[in-house]
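Yeah, one chain of the complex is gone here, protein chain that is, but the others are all in their spots.
Labels run A and B following the written order; every chain starts at residue 1.
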Amino acid sequence: MSLHVDDLRVYYRTLAGDVKALDGATFDVADGEIMGLAGESGCGKSTLGKSLIRLDGRMRYAGGHVVLDGKELPIWDDEAMNPFRFHNVSIVPQYAMSALNPTRKIGRMIGELLRARGADPRTVESELARRLDLVGLEQGVLGLYPIELSGGMKQRVVMVISTLLDPSLLIADEITSALDVSTQKAVARMLVEFRDRGFVKSMIVITHDIAVLYQVADTILVMYAGKLAEKASAEEIVSSPKHPYTRLLVSSLPEVGVRYEEKELHGIPGRPPSLLTPPTGCRFRDRCPLATARCAQEPPWVEENGRGVACWEAASSQAARPSLVAGAR
Amino acid sequence: MLSLDHVSKTYHVGAFGRGRLTAVRDVSFELRPGEVLSLIGESGSGKSTIGRLILRLMAPSVGSITYEDVDIADFGGRALKEYYRHVQGVFQDPFSSYNPIFKVDRVFGMLRAEFFPRVGSEEWRARLEAALESVSLNPEDVLHKFPHQLSGGQLQRLLVARALLLEIRYLVADEIISMLDASTRIDVLNLLADLKGRGLGVLFITHDLSLGNYISDRTVILRHGCIVEMGETGKVFGDARHPYTQDLLASVPLLHEKWASNGDAEPATRRSHELVEAPPLVPVEDGHLVAAG
Partner (left out) sequence: MSAVAAPAAAPAKPVGAVRESLYFALRNRKLVFGASVTGAMLLFAIFGPLFARHGPLAYGGDLSLAPTRHGGYWFGTTLQGQDVFAQFVTGLRLAFIVGALGGGIASAIAMVVGFTAGYRGGIVDEVLNMLTNVVLVIPTFALLLVIAAYLSVRGILTEAVFIGLTSWPWAARALRAQTFSLVSRDFVDLARLSGRSSWQIIFKEIAPNMSSYLFMMFILLFGGAILIAATLDFIGLGPSNTISLGMMMQLSVQNAALQLHLWWWFLPPGLALMTIVGSLYVMNVGLDEVFNPKLREM
């Protein structure tokens, strides 16, 4: 399978105008690849994920193409997307585990869901049993109400349901955020296992937690204020990031073992720009310690050796990475 | 000094309150000025309950919490107010901590009305600006605004500034950065560390071990309401003895090292808390205690 996204733009309608939540995203996801989508709140990652399956009615498609397995997805049309949902593209939405119908037993809910998607529950019964077993849930879970399950169990159930019909692409939106650290590890591992066993061909994992992405993702795509900032393999993003935003972000993450007295970490001063009237040029300009006059013009996305970055400074100085200290703080 | 002495808290649940849920079980520790104590636990470990007990938003079922050798349960109206001059709290959700229909200035106004009724306007304004500056906020940016116009980080810092207007000695920080973005988290954390340097005692409640490790001097690991390990942070993190602590540390996603491929810790079904009594804490080395069994 492969996913090709070309200059995707998705805006939100509001009284005050269009909020340009996603303003031009171009990238590919290869067969078997787990791509992490990282960024802070408001960067557009959730919008990107939801727009690939057209989940949110408030979104207004504003341009671009999405091609999955050679077929263009009609993401501008809610009804036309129906046959694709669950079969080709599937999503585990944010807060999914809190959104289970409290008055339905799990088994009944799965049956209703499958029927609504045009699949016969009986044909997938044995597969369902197999997968529940795989993720460490007892068969009895089908007879329980959501309130009787723990957070981790609910998340696992949701993941099994979303991948039951073996979609080509799975979008996982913040599925580890509300979990305890030990459950988080189990669920993240489960993602990888699903891919390894072929239940899903590729995944886009959306989260703000870069450390989790480092553990499970092959590549990481970092977004900022509706635009793509950098894309590289997980190892490269963490050890040698190029975009100033990525560098500042990675350096602000405390790791176990790092203490304040030894090494004081710093955040990024300022706030992301308003997406209602985004500034011209590079959107990170105001907070970037490396900003120059050139940044008043929007930097192009430059891709080389599988790494992409949208920054004048990063693209120009290939040899030496300019120090962030001068001008920082 | 603020100390908890064999504190337990049991809730009544279910119809007519027949069921029992023990959130905190026989917890004892001390909070000293000028240090940060991390209270680390997963959801359901009772850490937030302990925070609320210390802030006297609820009363312990068993045991006592003493401040400067006086049991806080005995505090009546005026004594309680005095207590709040010295002990304050900041909570997890910055947007829930403000009444959405009022401007953020109101939290300061409330404080002034209750604690500083005789302070003149000029002096109050000066104090307010000094407090805001000490948390790196520009008064013009944040005053006279509604909560939805400010960011989570700004709101949290405002709450810390509010606490600093009183001469507090202890601050209970209950998951104050879990709802903030990564780029602002570290600044709020640095602020807490800075306050520690000025003599404040901070109880830092969190589920995130890396954050706890970053700023705390001592650490308490909680599980299902009981302490399983506690001591100096370096020793607890560097030489974790209890299997639960070791599991937790092994589950934290690191930035330069992949997870070891061992089994996953969570049991398949939800088990009720079987422990009837909290296991006693045994010192394994100087400044490091571990629960037996």
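Miscellaneous remarks
What we mean here is this: a residue touches a chain if its C-beta (ideal position, glycine included) is under 8 Å from a C-beta of that chain, and two chains touch if they have at least 3 such contacts.
This one's a predicted model, so the numbers in the text were calculated from it and none came from an experiment.
Across A:Asn101, A:Gln139, A:Ser239 or A:Thr277, the residue that sits in touch with the chain not pictured is A:Thr277.
Looking at B:Phe29, B:Tyr67, B:Tyr84 or B:Tyr170, the residue that reaches the missing chain in the full complex is B:Tyr84. Residue positions on chain B in contact with the hidden chain: 52, 55, 57, 80-81, 84, 88-89, 91-93, 96-103, 107, 110-111, 114-115, 141, 144-146, 149, 159, in rising order.
As a working rule, only the chains that are shown with their structure count from here on.
Inter-chain spacing, taken between the CA centroids of chain A and chain B, is 31 Å. Partner chain A is touched in their complex by these residues of chain B: 42-43, 151, 181-187, 189-190, 193, 207-211, 213-215, 233, 237, 247-249, 251-256, 258-259, 264-266, 268-270.
On chain A, the positions that touch chain B within their shared complex are 40-41, 136-138, 148-153, 180-186, 188-189, 208-212, 214-215, 238-239, 248-250, 252-260, 264-269, 271.
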